[in-house]
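Note that this complex is displayed minus one protein chain, with the remaining chains in position.
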Amino acid sequence: MTTATIPRQAATILERHVVDVVSDSGEGAQKCGQSFAAIAARMGNGIWTVEIIPAEIQPPARSIEGASGNRTRIATQRIRTGGDAADLVVAFNEQVLLGRLRAGELAPGCIVLLESSWATYGDPEVAASYQAVTDELRRDGYRLHEVPMEQECLRYVEDARRGKNMFALGLLCGIYSLDLDLARAQVRTIFSTKDAQLVARNVQLLDAGWAWAEDNLDLRFQVPATPPTEPHVVVNGNTALALGVMASGMEVCAMYPITPATSASHYLSEAFERVGGIVHQAEDEIAAAHFAIGASYAGTCAVTITSGPGYSLKQEAIGLAVMGEIPLVVIDVQRGGPSTGQPTKTEQGDLLTAVFGSHGDAPKVVMAASDVEDCFYSVITARRIAETFNTVVVLLSDASLATAQQPFPRPELRQDWFAAPVDQSPIPDGAAPYAWNERTGLARRFIPGQPGGTHCLTGLAHDRSSTVAYGPEINQEAIRHRSLKLAAFQQTLRPVRVGGDGDGDLLVIGWGSTRGAIEEAVERVRAGGYRVGRLHLRFLQPLAPGIGEAMAHFDRVVCVENNWSDRADDPLIDPDNRRFGHLAWLLRARYLVDVDSWGQVRGQPLAPGAIEAALRARLPDRAARKVGAR
Amino acid sequence: MTTATIPRQAATILERHVVDVVSDSGEGAQKCGQSFAAIAARMGNGIWTVEIIPAEIQPPARSIEGASGNRTRIATQRIRTGGDAADLVVAFNEQVLLGRLRAGELAPGCIVLLESSWATYGDPEVAASYQAVTDELRRDGYRLHEVPMEQECLRYVEDARRGKNMFALGLLCGIYSLDLDLARAQVRTIFSTKDAQLVARNVQLLDAGWAWAEDNLDLRFQVPATPPTEPHVVVNGNTALALGVMASGMEVCAMYPITPATSASHYLSEAFERVGGIVHQAEDEIAAAHFAIGASYAGTCAVTITSGPGYSLKQEAIGLAVMGEIPLVVIDVQRGGPSTGQPTKTEQGDLLTAVFGSHGDAPKVVMAASDVEDCFYSVITARRIAETFNTVVVLLSDASLATAQQPFPRPELRQDWFAAPVDQSPIPDGAAPYAWNERTGLARRFIPGQPGGTHCLTGLAHDRSSTVAYGPEINQEAIRHRSLKLAAFQQTLRPVRVGGDGDGDLLVIGWGSTRGAIEEAVERVRAGGYRVGRLHLRFLQPLAPGIGEAMAHFDRVVCVENNWSDRADDPLIDPDNRRFGHLAWLLRARYLVDVDSWGQVRGQPLAPGAIEAALRARLPDRAARKVGAR
Amino acid sequence: MTTTLNERLRVPVEDRPLDFYQCAISRWCTGCGDNAIMTAVQRLCRDEHLPPERVVSVSGIGCSSRLPHYLNSYGFHGLHGRALPVAEGIKSRRPDLHVFVITGDGDCCSIGAAHWLHAFRYNPDLTVLLHDNGTYGLTKHQTSPTTPLGVRTNTAPTGAAMEPLDPLSVALGATNASFVAQAVDWLPEVLSQILSLAFHHRGFAFVRILQRCPEFLPGLFDPWINDPARIRLVTHDDALTPSAGLARSFPNREVHDPSDLDRARRIAADRELLPVGLLYRDAEVPTYEDLHPVLRLPSERLQERMEDELDRFTIWPDGQRLAQGGD
Partner (left out) sequence: MTTTLNERLRVPVEDRPLDFYQCAISRWCTGCGDNAIMTAVQRLCRDEHLPPERVVSVSGIGCSSRLPHYLNSYGFHGLHGRALPVAEGIKSRRPDLHVFVITGDGDCCSIGAAHWLHAFRYNPDLTVLLHDNGTYGLTKHQTSPTTPLGVRTNTAPTGAAMEPLDPLSVALGATNASFVAQAVDWLPEVLSQILSLAFHHRGFAFVRILQRCPEFLPGLFDPWINDPARIRLVTHDDALTPSAGLARSFPNREVHDPSDLDRARRIAADRELLPVGLLYRDAEVPTYEDLHPVLRLPSERLQERMEDELDRFTIWPDGQRLAQGGD
């Protein structure tokens, strides 16, 4: 196997490209796109994938809303966002293509490879629709290539629906000058559990696609890659979370299925037992949270993973863990809200409920993962914080991270990530289960089985010995100590570091999965002559030191978030009633800085281009003329 | 019956006094205190009562933690707080008295009327304990009067435990120069369901207490009253809520028992049916919320009432009502948190979860009642808002209001409070269930049974016809319209009015049950020469206009709340990590003013004296010398 | 053409087409049993001449719970597991509406289990359809409480390890259960008859329907589809009365008195023969609506009564209302 790319004539060198593959669901466009990404990653390209998911399990075939597939952004450098719109799209029928076009997902002048068999389809309506769409595409300047995929595939298989995707993969590998041997190996891997004949047939289809591109298309790109010198893992955010759970030394993941969190537990259900963990699928989210609490209380640290609606249901349980000072990691893979909302779509709408949810004073740590790699390490960090501070750590991810694939350096496992054996040593005489340190609020945790440590953990107000206590003083003391733990933790945090410019016109602050898109947007705006900084927060509660100071160096500050904020220019909106984005609220309250908000709730990852436009709108006019081209 | 007070010699005229009656639980101190308050109210005094509740159902007799009883504050004017510490206390044994003493509930020099039979009790330990406590009281300057209550009662009844409380009521009526006829009528009312002999015996005991005070005590007070010229109702906050529910035209109260909310449903369970309502005791809080949602959806408006833990459980349901735009009133009678916390104690710890709870963007109205009368009217207002804006209105009360009694002018019922018949008129062709007004987000509500209105309400993202819609644009539009409703409502609010001074040194802002205590504290500080304003917010989300402007007229702003805020001088606390009180967070974020926070979480209503001290600490030194005495 | 009980009891039906009761194209997978159940519901609506605006179909979340979006009626597609309390709330104030509850095995038997158990006890007048496909369909194939032993899913890659929950036995153990039946999606005649029986039962009519999910559990019910001898057809003159043609294909028929709870429990518990039919019915259990009838007073009367309530807590100024006393 050689990973070197065979240089080909006339290959246009690109720094980045966005490639979509879309089909009816069940036609395998997802597998095609993901394989394309995997091969590119193997060659050393930076990649980021975005799933294209239809709303229903089985939407009607050839429908606008039925587009199913995959977006791959392929780049020379490491990337963290799927970018803006597609530069090239492979579509298995004109309707799914139309869906993408209408949704604004095709970049102007986008290259389109479209299955051409519909042109001559038996049903004249279909043929007419095909004609209409292709006419529109040509008229609007898209670079259309009609590809007789079906016809070509039928030379190798009887049912073209089961093969087209590998043919398309071949096309893409040809167009992007990927290594054919690597591609063949990838195909063999995909079908590794299938019989040899089937594998061979799919490799044939791959080769055929490659050859067809070679012979018929005048498209040759190359996105230069740096062949990796160290091993990388390529997973999506949910698998990264699951691997993080396994590597973190946690033993229990208690969950109830919910999109988009569930796929993390799919992988865990298969693998966790091998390292001594269990996945408990509970009867509901409330039970899942309490099962995790029980497992944690018993001396391990457990995680419960869910999405918005499940997170809302766990509020009471979270308060109990805070009150009992039981370490607990809660992962919320956010989706479009409110209520059932948009289960398969992405949003960052749960931050404020993560920070302020649960009645009474229930201080907890809230953090967010910003890319796939971060999903892995954040779980490990979350468990460490949970056990050090005997508290709840809420880790926020979202649907876009859940399904995005990204290569990152293979983690070097550390023994100290794994849990120590359950402490069963005797408790010294006179020690109390809530012997709060006066300054930090911290206390040693007692674990069932430890001789001398018997006490009754309770969600009621209690004193240091965990005895129910309704006195005014002890209630204040206890609440104070639980609150202090956040301050104590906050003091362990490293000050934030501003990226881009350290002072100037605008500071852009974000959190979670928008990191890559914000970075790119900021770089583009800076290239236009503005001085713009960016700050991406890992901890949302407590906030790391240095944020206030960082803001002071800029004329304006804006939070860019994938959640709702009222537009300042909406007729009814004024400073007395404008609702801000979640992080903006937190920063305004803490630093008393007039932090502006920009966000979208389109169910899609924020695109760098959209952010760029929002930033430009917030920048002074003076440089407006300098900018323009990109 | 005459209500005129018989002027007596040497009665000291008082503007206000705080009177506690405490006993073991089951000895009737509560009835005694409440009757005292009721008689005073009848005479035209302002009163405010505070329940003194032991933690357990049956605490041990004669125990420090077992104090059970009632505080009555009696005043010339209308009042809204139980004040600071007791000026006079009647105690049935020295242990419960000691409990109050240790809790700081006795004002310096407080008058103490103590049952003296323990002095000679058979068990020498008891006698010794009595001796020790009385010694301590005398030493520390309390004005102790030993009263042979038991002995006196035994002249009329066989078991003094069942009678002492009416004797004590007689004592109090005598001391405070209350109308004896009114007192007798009150006793007759209390025992109205009992046989005539028992009534007569209790009246005898009352008279005996009165006579004993006359003959043996050198204590004569009078708190001048203005005999009422209009009818008043005397109820506690929970009964006021229940009456509000009945008067508001709501038909369903769905609940699950929880302290301190439950007593509202006790009264409703008895009375609601008479006006055509039902109380549904559901299997849990989640079911209760959904039952209410169902009843509202079906064309009525329903309420679900709960306290902290139940409120946390209802988060997901609340999000559904917001998403489906179903009018719903949720009442949270707050108690000490977090978790199970202090079920019988008061706190204002649920504001931020009321504002920010439920995942995704779930805008809802949040309001708070500030006294008993306000409990009644707030429910009516809440229903009107819920139905006008088709949204969720969260009404916050708390344990202190729940159990406090206050007379207020008898409401004049208005026909427009009652609900119109369920609208079953046909829906015009082409009308849509979410025909959002572009400017305000409002839409007409469709009710099952209306011909032409069939559609499927859903918690999923949906378009104007309530069809599931995952498109990016429609999701933004829908979220925008739901958010706009808050702005639209906000524009209907009257600007806030500052009480006290309109500009100066300090503006004190509060919400909910602390109103009376803040008012008094501010008046005291103003009497000391400071210019202090106060603002009490009825709406917490959205905030009424004028707050920012009001703040601009003061040097400093502080929120006084009965919830936790980190103390600025705690060693680990700094501006980067200090956790503020709930309202302070909201105001800081919106107005970017450095709002300070002061609060307590002692499970007790905030006392004017404690607030006063906190305000003084925040006032400039310049006037410090002027102040002092009070 | 099947003959429903209703058709036999009532005047000839008005000829509304079935699709009058459909308002959108359903989006279930081809071969999904939800389609057949939807048809049966439409047929019931037609046969009972139900005006769409007087029907409310209430559901939770799941593939099955999408039904209200397709049925031409008022629909309430609420939260996962919470269809029952919503339906109870609706019915409590609007006994005039026909309320159907559509729920799945996860929705009803897992997250909604407490509401399910208590709904039997409240006995509201609802018609409840449990679409039991033995899996979580919408979230793409996780183990549900009713997933059969050994069946692989995404959360049980080596096969379900626990005995599946038996909704019939649970229902028959529930206090106040007043109607418990079982149907299967592939026998439309039986399904329609049972829905009709359920619809006409005053009280909580619980129908478990075995529903095929070809997407995730293809062939799950094949043993019973292919071999009707593995089914116990539970019939009774006053309950399921299959046509002669249908009856013939089921060698194992049992005439069962639906008031016999003991026998019903044994039929449910039998693991050899899958019961289809009405297992239990008790028309005497009071409904929730019986216990809490709707009373809507004219507003003057309402005001009068409210004034009475206020009187209980009122103190009157000197002289006023002294006579009344009952303060």
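Going by the order they are written in, the chains are A, B and C; count residues from 1 in each one.
The definition used in the following text is that contacts are C-beta pairs under 8 Å (C-beta built on N, C-alpha and C of every residue); 3 or more make two chains touch, one makes a residue touch a chain.
In this text the structure is predicted, and so the values were computed from the model without any measurement.
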* To do: Decide which residue listed in C:118, C:212 or C:256 touches the omitted chain of the complex.
  => C:118
* **Touch with the omitted chain, as defined above, among B:266, B:444, B:553 or B:616** => B:266
* To do: Pick out which of B:48, B:256 or B:489 touches the chain that's been left out of the picture.
  => B:256
* Structure fact -> Full-complex touch with the removed chain, picking from A:127, A:217, A:468 or A:493, is A:468
* Asked: Touching the left-out chain: which of A:12, A:77, A:131 or A:189?
  -> A:189
* Where does subunit A touch the missing chain, residue by residue? -> 1-3, 38, 41-42, 189, 192, 227-235, 239, 243, 246-247, 251-252, 254, 271, 273-276, 278, 280, 282-284, 286-300, 302, 316-317, 320, 324, 407, 410-411, 413, 415, 418, 421-422, 448-460, 467-468
* Structure fact -> Where subunit C meets the chain that is not shown, the residues are 110-114, 117-118, 121-122, 145, 161-166, 169-176, 261-262, 265-266, 269, 285-286, 291
* Which subunit B residues touch the hidden chain? -> 56-60, 256-259, 262, 265-266, 269-270, 279, 281, 283-285, 309, 339-340
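Please note the rule applied: only the chains that are shown with their structure count from here on.
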* **Whole-Å gap separating subunit B and subunit C, where each centre is the average of the chain's CA atoms** => 43
* Hey, what residues on subunit C touch two or more of the other chains? -> 61, 79
* To do: Quick one: which residues in subunit B touch 2 or more of the other chains?
  => 316, 320, 324, 458-460, 468
